[in-house]
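Some notes on the structure that comes next.
One chain of protein is taken out of this complex; the other chains stay put.
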Amino acid sequence: MAEPLPRARAYDGLRAYALIVAMWVRSTMAYRTSFLIMAFGNFAVNVLDFVAIALMFSHIDTLGGFTLAEVAFLYGTSGTAFGLADLALGSMERVGRRIRDGTLDTLLVRPVPILAQVAADRFALRRLGRIVQGALLLGWSLTRLDIDWTPDRVVLVPLMLLSGAVIFGAVFVLGGAFQFWAKDASEVQNSFTYGGTTMLQYPPTVFADELLRGVTFVIPLAFVNWLPALYVLGRPNPLGLPGWIGFTAPLVALGCAAVAGLAWRAGLRTYQSTGS
Amino acid sequence: MDGFSDDGFSDDGFSDDGFSDDGFSDDDFIELDGIEKVFEVRRRAGLLRRERREVRAVDGISFRVPRGEMVGYIGPNGAGKSTTIKMLTGILVPSGGRLRVAGIDPSRERTRLARRIGVVFGQRTTLWWDLPLRDSYALVRRMYRIPDDRYRRNLDRCVELLDLGDLLDVPVRQLSLGQRMRGDIAAALLHDPEVLYLDEPTIGLDVVSKAKVRGFLREVNAEHGTTVLLTTHDLTDIEQLCKRVMVIDHGRLVYDGGLDGLHAVGGSERTLVVDLERELPPIEVPGARTVRVEGPRQWLAFPAAASAAPLVAAVADGYPLVDLSVREPEIEDVIARMLFPGSEPEEGAARGAVRSVGPH
Partner (left out) sequence: MRLYAAVALSGFKRYATYRVATVAGVFTNTVFGFIVAYTYAALWDERPHLGGYDLSQALTFVWLGQALLATVALFGGGFQDELQERIRSGDIAVDLYRPVDLQLWWLASDLGRAAFQLVGRGIVPMVCGALAFELTLPGSPLTWLWFLLSVVLAVCVGFAVRYLVALAAFWLLDGTGLSLMSGLLCMFFSGMVLPLNVFPGRLGEIAEALPWAAMLQVPADVFLGRRHGSAVLGALAFQAGWVVVLFAAGRALQSVATRKVVVQGG
């Protein structure tokens, strides 16, 4: 498509994203009390998710060889990365609905990139709850873990959160793009987003090798936190991969983003030629 | 806060995208040459087998619309109207033919074209449900990067002409359908689009709102020379707004010309509905024929191009009159007559919109 320069487009997209997000925040604030109750309630209820894991540890000392603090570290990193992606792009699952009811067309006649508009659709501040919960757990686990904090380990933690968020974000965009072909299939992406973060909360040693290979080499969710975390925690890779592989997470994240971007364009092109 | 000025995206800023003007002139603002749109429809045929079928939604349409013209684009449901509009706005890519709007190929440069067009999708509002109307306009201002003074001028004008003054601070969810449509039309015009596409702008509106919307469109067209293309089911929209009508059927342009011509081609009739004091035998007056009698009410058909005034005078003269009204032919009926000459209007003529008698 002969559109303006990529950099200008990216800026345009981010600017539009911010504008639309601001509108949704204001819309939410039209029901302020309702929002405050819900934001708190959501946070409290999200905590139950980890409570279930804590309850497991009331019966055991280690799960797959990992202690509660180590599982909390996995939960915190995966939860924070997922929370960031969910906050920014969680509405991608609504693409199919917008195609069905025809409102995607009203977005396509505006002078800003469609991806930005769809991503900002129904932006929900209450999703902050998950990030807060993930960050708190991560913080708690760091106070309980005895980690040899070499500089590369210190750097790897924020790097892992960012790359993880980008990888999950790419999955959200891929899921949105997929709906251009199968507009009722929004639930498939839940397998990889919610399913992914659920899986990554547990130690990799719990799962079968085939599954580990799948999420390392095919859908690289293992790069969200498992591979970097294994290095930080000083544990061997169950597949026998070297520890430094955790440092490739940012590259993998960029690759995922590129694939997702291409898929999105292809999906949009399909929509423009089939109109359904 | 904007690092980029409008210049980067203005019409002249980019010329590296591979299209030349192709002799585009200001006179032909919208150009279609043999535009086609073919959809592939897959249907279940049996348990597992699927049948593929090609549907030619738009089948070789060519027309030109000069700058500043107001055109009615009509046709039966499924004729290809909205497919055409979607191609004109860049939402859909044509399967064949050549298309230019303001010299731009819409599907190749959708977002660039978007700054220069306004679109109102009849029943899909683009306004923000839970926020005051004013907030939706503020978003439009920033999204289209409308300079402050121009924004204020345009908003003031819309507020005045569309009577939005009391509504600006009302959340959109509390607006009536007519108020919301007025709000939507204003939102589509704040950035001074050169062309405005309207899809059923008066559907479901009350009489007052319809009149306001039509008056406003006429004003915008006259003052700013905005090109307007509208689809509608309401013939009165066309009569009051458009000199030119295009009729599309089965993806083909079957008529392109003045409204009079449409009536002449279709030979359509209007209906005078007469309420008498009591039941009487069919009324006999020159220039009309009685098509239906039901108790004291009678329906008289007369040529659409003729004035109703002499007819009304004749009826009032010879019969005990209680009330009367003129019904316009439905667009479907006009088109049906045009496509299938000689067919009787059945009860179609009596289905039309009710309007009070007045000079034409």
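Just so it is clear, A and B label the chains in written order, and each chain counts residues from 1 on its own.
In this section, a residue touches a chain if its C-beta (ideal position, glycine included) is under 8 Å from a C-beta of that chain, and two chains touch if they have at least 3 such contacts.
Just so you know, these numbers come straight off a predicted model, no measurement behind them.
Note that of A:S141, A:S186 or A:Q272, the residue touching the chain absent from this view is A:S186.
Contact with the omitted chain, checked across A:M38, A:A69, A:L136 or A:A257, is made by A:M38.
For subunit A, the residues in touch with the chain missing from this view are 28, 31, 34-35, 37-39, 41-42, 45-46, 48-49, 51-52, 55-56, 58-60, 62-64, 124, 126, 182-188, 190-191, 195, 198-199, 202, 205-208, 211.
As a convention for this text, only the chains that are shown with their structure count from here on.
Annotation: 45 Å between the Cα-based centres of subunit A and subunit B. Partner subunit B is touched in their complex by these residues of subunit A: 1-4, 8, 11-12, 15-16, 19-20, 23, 26-27, 30-31, 102-103, 105-106, 108-113, 269, 272-276.
Residue ranges of subunit B in contact with subunit A, taken from their complex: 2-4, 8-9, 14, 16-19, 39-40, 83, 86, 89-93, 95, 107-112, 114-115, 117, 119, 121, 124, 126, 128-131, 135, 139, 142-144, 171.
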